[in-house]
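A quick write-up on the structure given underneath.
All protein chains but one are shown in place.
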Amino acid sequence: MASFLLRRILIALLSIIGASIVLYAVLALAPGDVFGELVSNPGIPPDVIANMREKLGLDQPIHIRYVNWAMAMLQGDWGYSLVNRVDVGQLIVQRIPATLMVVGTAQILALAIALPVGVLAAMRPYSLFDQIASTLAFIGFSLPTFFTGLLFILLFSITLDWLPFIYRSDLEQTGGAWIWAQLRQSIMPVTVLALFQAASWTRYVRSSVLEVIKLDYVVTARSKGLPERVVILKHVLRNALIPVVTMVALELPVIFGGAIVTEQIFRVPGIGSLLISSIMANDTPVIMAVTFVFACLVILFNLIADLLYRWLDPRIKLQ
Amino acid sequence: MSVGPAAEPAAPTTWQRFRQHRMALVGTVVLGLLLTVVLLGPLIWSVPIDTIDFRARLALPSAAHPLGTDDLGQDLLARLLYGGRVSLAVGLCAMLVAVVIGTLIGAIAGMSRGPLDAFLMWVTDLFLALPTLPLLLLIIYLFRDALTGLVGPEVGVFVLIIAVVGGLRWMPVARLVRAQFLTIREREFVEAARALGASRLRQVVQHILPNALGPVIVVGTISVAEAIIAESTLSFLGLGFPPDTPTWGRILFDAKDFLSIAPHWALFPGLAIFLTVLSINFIGDGLRDALDPRKVR
């Protein structure tokens, strides 16, 4: 076990280095720079812009810029936003609360819906419950979030006038009123995201439970007269969870990555909106930092998923 | 449809089992209808997709425009029919690319213990860790001009989008297939086959793959929907098809701001995407059941 763990961690470290190189190259080769409006503004002399490019080091060769970045990163220096002119770390830290609040809650909610609904649907396949759950799930992932979000706004904010549709990170209320305001402004973005996510997760859970439920040992367990609840929880779920764990491990880093479209619609100041505005402005240090943290999280969660496999099914031999 | 080749070995019984699945049959018929309408429709409804008529803008459905018009007065039926070809082709092809690459890599990794497995999973992790959006920007920027010069703007962008949307979605499939392989490999019937001296390829094709495909089909059918929607996001960023190509996702996107004053504009593309996703998923359901040798029902 120890040697497996060691080797797996080594691979993960290699992945992180590889990812950072690929990311850096992609961003350096990608078109565009931060000067957006400046270059089309006739009031700014071209040599001023050329001077800025040079001072920001944008004219150096890629590998030198990469080494500079990596050395700074090792010392905990995240770099400096070219647009905001502040430390990237500071920018990211500002965005984390809203992201956790909205995207994190949505993911938990999605899991809380998908697990029971998926298991129940699989226990009685093609029952009325299963049909309804499946159809709702299909509706869920065939509508893009920009569309459902808008429907929600039109219904709950415009027509009914119940909920605000602009998310504020600095509510002035305190205590109970704060919780109430926070709840009101979170309902729509969280629901939109959770429904979209739950739709596909329900399908995964249902399908993997269906796979397992017919296996010999489950049939054996049943024939031994074990109560259905025990069969499902002890024998089915444990095995069915393997593919589910895979999918969830892949999706969890998204909590950090944010939800670009939903954040845009409800003006949630999360990491997703930071990423998209940085991409639009070509603010490379910020894009690099956000995507690199995201990459590290993906690799970390995959590592955890691999370890979980062993725990869920000791027969799996990973070498 | 996606798993046509894999379904072959057990063809007769599989088809019989598939037929029993009523919703899957309905799904097949609906998808068949959609494909027919989209392929043959433009021959019958020959209104051009881009005739601008400002006097008829945002018109409700009528005899002249059965599905109404958009804000430039362009005929929505003609646009939906044309866009359907593109959207369906993008969705299906991107899914195929993702499933084929993913299954291949996942299967190889799952069967070969040791360094090859580790290496393939490393590559998968690497791809997973890459951010889609900047990568898309780069790929399209690097290759668009070359491909457009070779095969024209629409086909060029089509190939690119398939490659990009499919090429960045195979990783979940690969990990899923590998995970399936890891467990199934150790099950009794595979061990039995192995004891009987079945070759590795035979173990995979006959015993492991059919049992591993269930979740893959689910991912595959979901990714059709994702690909159709992903295409609309690309258009939004100015990276997709030329702006005058009316794909379903794009029509839906253009229509969203007008939802409160011209709901028909958004309704029809939304419905088209929904029907496609629904039928493909039911077909997927049916296929999964049909492919499962131990299906009890």
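Going by the order they are written in, the chains are A and B; count residues from 1 in each one.
Everything that follows uses one rule, which is that a contact is a pair of C-beta atoms (placed from the backbone, for glycine too) under 8 Å apart; a residue touches a chain by one contact, two chains touch by 3 or more.
Rule of thumb we're sticking to: contacts and distances are computed from a predicted model.
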| item | value |
| --- | --- |
| Among "Acetyl-coenzyme A carboxylase carboxyl transferase subunit beta", "Ring-1,2-phenylacetyl-CoA epoxidase subunit PaaC", "Cytochrome d ubiquinol oxidase subunit II" or "Peptide ABC transporter substrate-binding protein", UniProt-listed name of the chain not shown | "Peptide ABC transporter substrate-binding protein" |
| Touching partners, among the displayed chains, of the absent chain | A, B |
| For chain A, residues in touch with the removed chain | 31-53, 55-56, 58, 80-81, 83-86, 91, 94, 153, 157-158, 161, 164-166, 168-170, 263-269, 273-274, 277, 279-282 |
| Contact set of chain B toward the excluded chain (per top definition) | 50-52, 54, 57-58, 71-72, 137, 141, 145, 153, 236-239, 242-244, 254, 257-258, 260-261 |
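In this text, only the chains that are shown with their structure count from here on.
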| item | value |
| --- | --- |
| Computed distance of Cα centres, chain B from chain A, in Å | 22 |
| Of chain B, residues touching chain A in the complex | 23, 113-114, 117-118, 121-122, 125-126, 128-131, 133-135, 137-138, 141-142, 171-172, 175-176, 179-180, 182-183, 186, 188, 211, 214-215, 217-219, 222, 225-226, 229, 232-233, 249, 252-253, 256, 259-260, 266, 270, 273-274, 276-278, 281, 285, 288, 292, 294-297 |
| Residues of chain A touching chain B in the complex | 7, 11-12, 14-15, 18-19, 22-23, 26-27, 29-32, 125-126, 131, 134-135, 138-139, 141-144, 146-147, 150-151, 154, 158, 200, 203-204, 207-208, 210-211, 214-216, 239, 242-243, 246-247, 250, 257, 260-261, 275-276, 279, 287, 290-291, 294-296, 298-299, 302, 309, 313, 315-319 |
